[in-house]
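Can you keep this structure in mind? I'll have questions shortly.
The complex appears here minus one protein chain, its other protein chains still in place.
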Amino acid sequence: MEALLAIVIGVLYASGVYMLMRRSIVKLIIGLALLAHGASLLVFTAAGLTRAVPPVIPFGEKAITGTVADPLPQALILTAIVISFGVQAFAMVLAYRAYQTVGTDDLDDMKATDT
Amino acid sequence: MNSLILRTASRFLLILLFQFSIFLLLRGHNDPGGGFVGGLVLAAALTLYAIAYDVRSMRRFLPCRAQTIIAWGLLAAALSGVWSMFKGQPFMTGQWAHVYILGLDLHLGTPLLFDIGVYLTVVGVVLIVIMSLAEEVEEDD
Partner (left out) sequence: MNSLIVLPILLPLLVGASCVVVWRYVAAQRILTLAGSIVYLAVAVVLLERVASEGIQAVQKGAWIAPFGITLVADMFSAVMVATTGVVTLVIVVYSLGTMDRAREAWGYYPLFNILIMGVSGAFLTGDIFNLFVWFEVLLISSFVLLALGGERAQLEGAIKYVTLNLVASAFFLAAVGILYAMAGSLNMADLSQRLGDVAQPGLVTTLAILFLVAFGIKGAIFPLFFWLPASYHTPPVAVSAIFGGLLTKVGVYALIRVFTLLFLNNVDYTHTIILWAGGITMVTGVLGAVAQYEFRRLLSFHIVSQIGYMVMGLGFFTPLALAGTVFFIVHNIFVKTNLFLVSGVSHRLHGTYDLKKLGGLYRAHPWIGMLFLLSALSLAGVPPLSGFFGKLVLIKAGLGIEQFVLVAAALGVSLLTLFSMTKIWAEAFWKPLPDGTAVKAPGGGMALLLGPIVTLAVLAVVMGVAAGPFFALAQQAGEQLLNPESYIRAVLGARGGS
């Protein structure tokens, strides 16, 4: 399972970086999204995959029994997903505004602030 | 979008999903659920309504601007953390109390207040995102 997920992570990173290299802003944002997904999946996989129940103490008991999944990586990923959701929403609005103002979504035409 | 089925359904779904979101919010402390997912459910319901009708009619359900909802959410979450500081304990230490209402013994605490804050913030944020993107398109049409 780890090997499969490792391949998926690799593909996500590769396609994310490829999309970042494109000239269109829309593809740029897709690239950023793929990169964020790749990073989240990496956190999930690196922290170890277990087949176990959620770490919730059953009603009426005082402690967890049996093996449970480590909740921390999931909490990290949830946080990261929320953050990347917010940021990507902003990036989309930004791209749309830039498209309206500049009149193109080609990054090569957005060099006014370079050099 | 102009679909009679969707319009009729979304009105009922809105109420149903609102109840479900409150259920998730209250359930969150001991079981899977919580303010975040509850807020997402409510925001999704309102978004569905906005798709079926339009953003303006969805806006009628909001008591105030979406920014203000976020602000109150943040303040509620901050208050839940500050509470313990007045008692001389570290920031965000959970404070619990038994409250008796209508013959029920409710075990209420600051984590619930924090969750309510998260709930409001999530609803506000998602609605701002949806509205700023959707109104742009509606103006263009």
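A and B are the chain letters, set down in written order, and residue numbers restart from 1 in every chain.
Keep in mind that, in the parts below, a residue touches a chain if its C-beta (ideal position, glycine included) is under 8 Å from a C-beta of that chain, and two chains touch if they have at least 3 such contacts.
For clarity, every value in this text was computed on a predicted model and none was experimentally measured.
Seen in the complete assembly, the chain not on display touches A, B. Interface note for the absent chain: among B:F18, B:Y53 or B:W72, the touching residue is B:W72.
Contact with the omitted chain, checked across B:L13, B:M92, B:L108 or B:A134, is made by B:M92. Where chain A meets the chain that is not shown, the touching residues are 20, 25, 28, 32, 35-36, 38-40, 42-44, 46-48, 72-73, 76, 79-80, 83, 86-87, 90-91, 94-95, 97-98, 101-102, 107, 110-114. In the full complex, chain B touches the omitted chain through residues 65, 67-68, 70-72, 74-75, 78, 81-82, 84-85, 88-94.
In this section, only the chains that are shown with their structure count from here on.
The geometric centre of chain A is 24 Å away from that of chain B, both derived from CA atoms. Touching chain B in their complex are the following residues of chain A: 54, 56, 59, 78, 82, 86, 89, 92-93, 96. Against chain A, in their complex, chain B makes its touches with residues 30-32, 36, 125, 129, 132-133, 136.
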